[in-house]
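Note that this complex is displayed minus one protein chain, with the remaining chains in position.
In this document, chain identifiers A, B, C and D correspond to the written order of the chains, with residue numbering beginning at 1 in each.
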């Protein structure tokens, strides 16, 4: 997430609708699979060419066409043309830096959002763009690479669990978005734990390392916010649906997703607040340490500098220094010095520096 | 409130409406009680099975069915099915991390919110989720555990005090919410006192401990804000009531609750401002202490380092040092040293460091 | 204003409309007075019992009934019952912690707000709650204690100055609110002066005391804001009047009051900004002082530590130290030491530390 | 702008519409002048008494009546009465602390705003209140004192330049406001230059003086903001004109003024941001200086304290100290001391402190 190697400026000057894959090439080849079902039937199709899945467009059954891999713009374009997708929409699918959004067209609704995950090292956030197009009897999904979190849905459709098979493509779209949003909770929980650990560390030893970690987490939260806030708008828009592609009944489910997104967003807000409070802790920890260092110095110096001065006095070589000749002069001086030490200690005790 | 052991991510991948209890198991068994009343009659029912309270759904009397304990999803589901509650609503009841909200359905209104309290130690906030469903003649309440703050209401109904028995279930719902909100004032007052004590402490001895306490209180306020703000929205929505389940007359009462919520929220805002002003006090206290430490060091060093130097001069062993042979050289040097001390003290007095 | 001894939580669990006086008992007995006037007639009534003023409700003349003292809930209740005031409204009148608000009822409009003043010591803000009820021919005002700022109005009515006697109760209400709001300017001016004095003090001697004063003023401003902001809303609502109790002509006067409230609020905002800028001054003053302290130390130490070292060298007792035997060794060493001092002074001058 | 000697609280308790001049008396006598013009005719009138300009009210020609000086409330009142101005409006004209606003009346529109300028010393902002009343054939302007920035307009009318003479009083009002707003750009440019100079100074020598200047500028910007923001609202309101006094064509010109106000406001916002960034510079400059001071002390102390210790060792008077008797002991010690110095210098170099 740190490096923005997928430069958007590549597009500058190109005509709109020029299909250009923007993003890291995460997959080697494009894989198209389709699931076709009604309340009673179920069909799985592996499409070698985009054409294999074209009949699904007009069939009355509910179909889910999933495309993994976006780098081969030609195949994507063929699909787009057959399903009469708007060129700008195709551009958005291929631009993996696109912010989540929802757009309505005459015959379909377009939604693009991000799947989030934690990298195996636990130190970075993985983000993958997923785009959905909802038609009258079909849903097409575009993912950057193979392997996703939708297997639970596939199983439910296949094994005819719950109400999935009774519902149309709008419910399928809801379930896909819902699964992605539910997955965000893993990320918020991961952050909560990381932040708690960080706080404990800062309480014990506030060092420059903690500072870097705070900064890193802050930046990740800013990035996540940029993913969540437009998604909230998009799902809110989706509920207003002016296309009649989404059934009344499904709207209530979408409202549920909407609430989850708000909750995820609130978590991120809270975590941001916690990070700044950890940073306050850190800074006050640094100040306290400085105070301690200075107190130590002040105590040592205040005790020993006067003593050294006294010793210096009687190290002078004046001929006429009566004390030097007193029998117990040396011991008397020791007495004075011990007195000075005691006075100093009492003074510092009173100031609560010792 | 600190630990989020009740992980929402448990739900990821499950179908919507899958009933899953999210939250700590606070109660051992589910207890269902019901109160059934009209202006003239009063009936108390302890339901051993959910079925015992089913007749209340259709009876014309006003009924309040209270369910304590949420862990047995099967019983909850039975009730839900009989009262034709939407699966998503059932899910929200069982998810004790849900943010307060209000949702309208065809035949009932759903409200979920938090009861707040102070733990016995006085150091943490206790939060318990309560959900209400308002039907045409009944209210169902779901609580996480037995024991609540509603006994005043039960007594008023039983003893037929005030206008409770004359009113329908909408007034009952109002009274339940009102009781919860009134209880929030205990929490704001507790916070006010804690913050006042903290301020006094910070004024006297600003140590790292106070810093931690400030942070802790800040975090609790953030949590409380997350409870209050959505509740405000919910009650505001409730006033717009499009279901006709809430009578005109009750709406004015709801407006009163709404104002109380705003007042609670304002208290939290004020307390947040006070916390940051305490933190400013703390930080400036630390700075002042540092200043004092450094002044002490500077005064000690500035007085004794020159004196030590003078003593060092006459500790040199040069053969030709005329002063050493003067009769009153030693005493003269003492005079010079005392002069240095006086000059220094005057200098520091002028600078207001002494 | 600091202590909230009038705890709102006293109310928790009570039925709505239960009359309970919340607030310090500021007055010993309740005093009810009434003024009854038309363009031509004028009548002053001192009501020993509430019943004495009941006829004013239905008389066609404009009447102003003023109630001083709120602790005797019974008398208040009698008035409320006779004038058919809503129980929740009565509750709000008695709760002297209520935030300013305006509420419309079928036959009257309710407004509650705060009178503000400066305590005699000049160190704290005095706040007293005043509530008004505007009926078709009457205004009732409830105050916490005797003695108010309305005497100018009483005199104008009595002596038939200006247009007051020609106008109805809506104009009277406007004049009462206007008088209260005009009085707020005393408070803003008092604050302006206090803040200017504080700034001068901080510029001269930034000590921990100034910090406390900044904090105190900040908190008072937060409290005042809580008084002004809801009042703005209330007067804004009042202008929308849906009851026809307020005449077209009076609305323009209300708009004038509204502008004054905005101006008061702006003053408080400006004063808040000034307080934080004074705090910045304070903190930078502390930093500067620290810098000065450290510079003094550094200069003293940097000059005398090397000199002490040189003296130390020639205080060594080695047998073979040729310099000791030079005739002008001692004076040469003095020369070197003076040279060191000069170099140091030049160095610090260049650094602008001296 | 610093002192608020013109106290608003003077008005507390007075009846609304009581004319009271609030503000410094800037002019000795009131001067009334009028310009009366049509596309073909032009007339200049110096009115000794207000009555001299009364005929202009009903004449079909476009008239501009300008009143300089506000302290003689009687004259102002006469004008107000003749032109049937609302008492509250008259009050606003005389209150020179009034925030800019626009108000519509049946037969005229009232606008009040501030002329801004830089004092000759360049250190303070001069603010003068100007009020306009736009009638069907006339504009009345009220200024605090003689001398203004409207001479360009007078010349254009007199010499019949541009379209001024063809247009009605609404266009005249626009031109007056436009001239005032264009003048604001002088203030923003003055601020830009002052801030740039301040920044350079802070970069070179960050002293407490710069801090004061930052604070002063900040406060002036807050004051200016209070002038601009309500003006924006007022001109925005003016564009909605419900009185038909402003012609369709003039509205587009008002929109142009509106944009200029936005631009002025944006400049002030930017300058505020720049001031806080200068303050950050200042604070970090102070920190850096402190660091340098401390490094100097640490280097001096770390080098010379060990050396002094070594010298102290061989200044001891033990009988049995073999080194003292070595022939080259003294020179050997010098070697060791030089070695210590070199090691220290290398150490500090590595730390980049030297």
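One rule holds for everything that comes next: a contact is a pair of C-beta atoms (placed from the backbone, for glycine too) under 8 Å apart; a residue touches a chain by one contact, two chains touch by 3 or more.
Because the structure is a prediction, the values reported are computed rather than measured.
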| item | value |
| --- | --- |
| Partner chains on view for the chain not depicted | A, D |
| Candidate in contact with the missing chain, chosen from A:31, A:57, A:99 or A:158 | A:99 |
| Option touching the unshown chain, where D:160, D:208 or D:295 are the choices | D:295 |
| Contact footprint on subunit D, counting only the chain that is left out | 149, 152, 156, 161-162, 164, 175, 178-179, 182-183, 185-186, 189, 192, 203, 252-253, 255-256, 259, 262-263, 266, 270, 273-274, 277, 280-281, 284-285, 287-288, 290-291, 294-295, 297-298, 301-302, 305-306, 308-309, 312-313, 315-321, 351-353 |
| Missing-partner contacts on subunit A, residue numbers | 4, 7-9, 11-17, 86, 88, 91, 99, 101, 103, 205, 207-208, 211-212, 215, 218-219, 222-223, 226, 279, 282-283, 286-287, 289-290, 292-294, 296-297, 300-301, 304-305, 307-308, 311-312, 314-317, 321, 323-330, 333 |
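Please note the rule applied: only the chains that are shown with their structure count from here on.
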| item | value |
| --- | --- |
| Joint neighbours of subunit B and subunit A, given as chain labels | none |
| Labels of chains that are neighbours to subunit A and to subunit C | B |
| C-alpha-based rotation, subunit B on subunit D, 0 to 180 degrees, nearest 5 | 145 |
| Same-residue or different-residue interface between subunit C and subunit D, half as cut-off | different |
| Subunit B-subunit C separation of Cα centroids, rounded to whole Å | 26 |
| Euclidean distance of C-alpha centroids - subunit A vs subunit D, Å | 43 |
| Numbers and ranges of subunit C residues touching at least 2 other chains | 287, 290, 294, 297, 301, 305, 308, 312, 315-317, 321 |
| Topology of the chain contact graph, where touching chains are joined (line, ring, star, complete, other) | line |
| Inter-chain touch pairs (all) | A-B, B-C, C-D |
